[in-house]
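Excluded from the complex is one protein chain; the other protein chains are retained at their positions.
So that you can tell them apart, the chains are marked A, B and C in the order they are listed, and the count of residues begins at 1 in each.
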Amino acid sequence: MADPEEVVKGLEIIKELKKGPWPSYIGETEKTRYPLKLYAASLYLKRDLWTTGGYVSVPGVPTGILMRVTSRPDIGESANVVRIYLPSGNFVTSKMLRNIADFADKYGVSMVHAITTSEDFEIPGIPKERIRDFVSEFRASGMEVGSTGDAFRNTTTCVGPALCEYALFNAPKLRDDFYDRFNDYAKYPTFPHKMKLKVSGCPLDCARATQKGDIAIVGSWEGAPRIVKEKIENMPKERKEEIARSCPTGAISIRKGQLDIDGGLCIQCMKCIVMSDGALLPGERKKYLLYVGGKLRGKKGPFTAKLVEKFDDPYQAFDLIDKIIEVYIENAARKERLGDMLFRIGMKNFLHLIGKEERAHNVKDLRTNIFIKVTDEEKEKMMKELKKSIGGE
Amino acid sequence: MADPEEVVKGLEIIKELKKGPWPSYIGETEKTRYPLKLYAASLYLKRDLWTTGGYVSVPGVPTGILMRVTSRPDIGESANVVRIYLPSGNFVTSKMLRNIADFADKYGVSMVHAITTSEDFEIPGIPKERIRDFVSEFRASGMEVGSTGDAFRNTTTCVGPALCEYALFNAPKLRDDFYDRFNDYAKYPTFPHKMKLKVSGCPLDCARATQKGDIAIVGSWEGAPRIVKEKIENMPKERKEEIARSCPTGAISIRKGQLDIDGGLCIQCMKCIVMSDGALLPGERKKYLLYVGGKLRGKKGPFTAKLVEKFDDPYQAFDLIDKIIEVYIENAARKERLGDMLFRIGMKNFLHLIGKEERAHNVKDLRTNIFIKVTDEEKEKMMKELKKSIGGE
Amino acid sequence: MEGPPRPFTDYMPDILKRNMGRWKGHRMVEPGIMEHLSDSEKIYTVRAASTSNARYSTETIRKFADLADRYFGGYMRFTGAFNPEFFARTLEDARRLKKELEEMGFPVGGWGNHLWNITSCAGYFHCALAATDAPSIAKSLGDAAFKYFNQEELPAKLTLAVSGCPSACGGGFLADISIVGIHTEIPIVTENVKSCDLMGTAMICPVGAIQLKQAEKTIEIRENLCIGCGLCVGACSGIIFKTPEKTDGHAILVGGKASSIPPGTQLGRVVVPFLPNDPPRYELTVKAVMRIIETWKREARKGERLIAWIERIGWERFFEKTGLPFYQQSMDDLDLRSLMLLREGGGK
Partner (left out) sequence: MEGPPRPFTDYMPDILKRNMGRWKGHRMVEPGIMEHLSDSEKIYTVRAASTSNARYSTETIRKFADLADRYFGGYMRFTGAFNPEFFARTLEDARRLKKELEEMGFPVGGWGNHLWNITSCAGYFHCALAATDAPSIAKSLGDAAFKYFNQEELPAKLTLAVSGCPSACGGGFLADISIVGIHTEIPIVTENVKSCDLMGTAMICPVGAIQLKQAEKTIEIRENLCIGCGLCVGACSGIIFKTPEKTDGHAILVGGKASSIPPGTQLGRVVVPFLPNDPPRYELTVKAVMRIIETWKREARKGERLIAWIERIGWERFFEKTGLPFYQQSMDDLDLRSLMLLREGGGK
């Protein structure tokens, strides 16, 4: 049977996408059994030809498997997707890759989605009736599927100390430990909406934790960056001046030809560090920052995450995460991301719910209106603190 | 009859306020017939002893005269206040001062409130029954009372070109002309709430127009500051470098020993100008900025004013002000300041109501969410403009 | 002619009329004395501190008139920030003027990197709505910060403002350091409410806390909603604060400024949300303000207004360095990007 017009025209369009220096996904796809005609037609018709089948749970995967239904069965078959957890840091072995490729050949369409934006692998194109078999066989091979449903989606971290000298802690290891402790929340869909924990080893935030993390843990420090003596000595004067000028808070000055960094002014922005060719490194009084409420969609659109607490040990964050989960489950509306809940109830209420008091690090700016409610006790406490700090009578 | 305790104790308190190097209003007040005992008692009792009598209109002053009722007639009399318009720029003559002093002696308590924060004079302490006489006699002396009620309150301007080389236009003259054109709106209370126009001759905004103006007109320019050749030549190199470094947008560089200012980057912040000892002055392509919605209280607390339009001539703003008044009267709720109305309906709607399209100068930042509504016509228009600007097919 | 006396030029000395728009430069000779130069002429302005809330006896007003007569043909002006400003033809005259003013009790100062002025509203002195007494606070601050008015230099311009209530007539919110009176109780409704425009009163409430009871010709204030803003109290004499002596106080805000110099127009931010009213000298309030000024003086760069310094170092370090405690009331629940947009809008 001849292809319908939209397929013929569509295939013309995608031919164009095989050209050019950037790796072509069309070229790759032609080497698979993915229904390229369906995709081609959708480009020609300018409309998506998949419809959503939701997540359907299968034995052993309570959060479900993602179903994909085609709206044009004449040109492409329905197909489902499994998400595969990678080792922390996304380290993979050739054995693992070949194993996954074998499964994709056997159950899927010989295509691997290597790697999703949330750092899983996916095998697409598994027929519904074969999902069960796939899951049990795949598990037997030593790997696990997941990252679906109203649960903890895959937790991502930067590569951390495995490759990077900036890492203030072992971020990939923290992910391992996270799953030891919190796997139930990843396995069972008990949340109002999805939750994501993202972890970065230092403030450069290669894991984009502060943009995408419902909960984010970011390594940082207190005070000035560490100066690597040997390296700084050989640095030309102009470089030093350039580094000093680049500091946003003016923490860096040059005294007797050497960099002098005022720890009291450093905001740990890393600017000087990345400019220094290794002569400056993150400081030694390590701190671990817990942020909440980042996400890109939800009901109110994208929010960046907001700083909640600074810990001396990243594992201290785990107890607070337990509390945050509890508060989230109790207070969020259905399909309300943590960030939207935060927006609705306000940071103040949120902090109180998780048992924290507001502190200066929780705000980016202070209020400008003075429609303030204060109780008598609060006033008394305020005066006591103030007198203590500025020495009133 | 002996003074009650609160007066005796109160007078002790205010005695303390006669000490110290800052001019003492208590010392001044003792030379008047102002009921100082009432004030003294209020300080001791820690509560205001005046109650509001509102604005009561008298013939010829439809916006009213401010009434002050004492809640302790035993220690202080009720008294009312008239506000007196000053010439633009707050220039006063000794004759005018003496005239006002005479009226304060005759009708008031020999006290002059010289000058209010909105740059009127006030004569306090005029008994209710004498207000009418005061007004007609005062008018006959060539001066006018006003600045009350739901009308244009006093319009204030900086001193402008009368004393200041930065002035981009004759701000005090514009106030004169404003009253020629808009006095009815100042005289009759036809607004939902008070309205204030504030005018500054340059972006330094000595009139605090962008903080306090429901409507603000501020002189500015386009492109680079003007360089005064003679003066710049004698400037030491380090000063030049300091000035270049201080520019927030990096518009200033030093080429061949001379300051080179990129007009395309200048945001008219005046920083370089105030550092230059007269070697730099505001630029020559003058612009006049109209802002709206500033105020300090209203229903939602303080807002800074928002930029609406840039004109080539400050008088072009007058027609837009007419339109803004119309829109304000039609759309604001009772006792709603323009800024609160703006907050409620949104800047977009406001711009549309006054017949303007949104432009980049109307925003400080752009939206981050993409829940955007666009009609087909808008899309077509958008594509046309885009193609024109970036040369699409 | 209705409206202000005009043309304003009728009230200006000839030298200003002649040089209108022709001034070429200015120079602060010393605090409070400014030299203005045009191509061919020169004039000095001398500006004195004003009393709190700019209240003068007619005796003093007449003395100002005399000074204006003796030094400049009867001309003077008042600045937009309260201060009487006199003209002088020579620097000697300016210095003489300064001496005369100081003998009258009006020190000359301000301009440049000094305290320029303290504006304040009427407070208990004349207003019906005050939650704190602005004039006495202004006087206390003036005395404490006096050296910055005409002697010691600061990093940049400093303005202070004191307002008796959130209406901020005295300029609360807008100065580098502002004091604003606040009520902290829920007002009560008295019998007198019957005489008020009930509908108008209900409508005035910013949070819809006032419930109209048409039938009983009264209103009810919903305590859980009321934010104690006091708007209804100002609008209707039948609504009052019951124990202001216990509940009224004032807040300290920092960082307001109007000028375009980065970071542009700014409103003050609440750093001390509540201080009790403690006349005559408000020790704690004055100490907190002085602590802020002195920390800024020590830490800021030359030319850096208070808010510019804070923006550079961040609020966390502002609290660390001043030693002021951080209070939860400083945190606005609307501290979200949308509020920032709102606060900033378009503009400088």
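Worth pointing out:
Just so we're on the same page, contacts are C-beta pairs under 8 Å (C-beta built on N, C-alpha and C of every residue); 3 or more make two chains touch, one makes a residue touch a chain.
Nothing here was measured: the structure is a model prediction, and the numbers come from that model.
In the complete complex, the hidden chain is touched by one of A:56, A:275 or A:353, namely A:275.
Touching the chain that is not shown, out of B:57, B:136 or B:368: B:368 (per the contact rule at the top).
Note that of A:124, A:225 or A:283, the residue touching the chain absent from this view is A:124. Although one chain is not shown, part of subunit B still touches it, namely residues 248-250, 264-265, 267, 300, 343-344, 346-349, 357-374, 378-379, 382-383, 385-387, 389-393. Along subunit A, the points of touch with the absent chain fall at residues 13-14, 16-17, 19-29, 31-32, 39, 42-43, 45-53, 68-69, 81, 85-98, 100-102, 104-105, 110-119, 124, 142-144, 146, 154, 156, 158-159, 161-165, 167, 170, 172-173, 175-176, 179-180, 183, 186-187, 203-212, 246, 248, 268-271, 274-275, 277-278, 296-297, 299-305, 333-336, 343-344, 346.
We adopt the following convention: only the chains that are shown with their structure count from here on.
On a Cα centroid basis, the chain most remote from subunit B in this structure is A.
If you average the CA atoms of subunit B and of subunit C, the two centres end up 13 Å from each other. We define each chain's centre as the mean of its Cα atoms; on that basis subunit A and subunit B are separated by 48 Å. Along subunit B, residues 300-302, 368 each make contact with two or more other chains. Residue positions 166, 172-173, 206, 267, 337, 340, 343 of subunit C are each in touch with at least two other chains.
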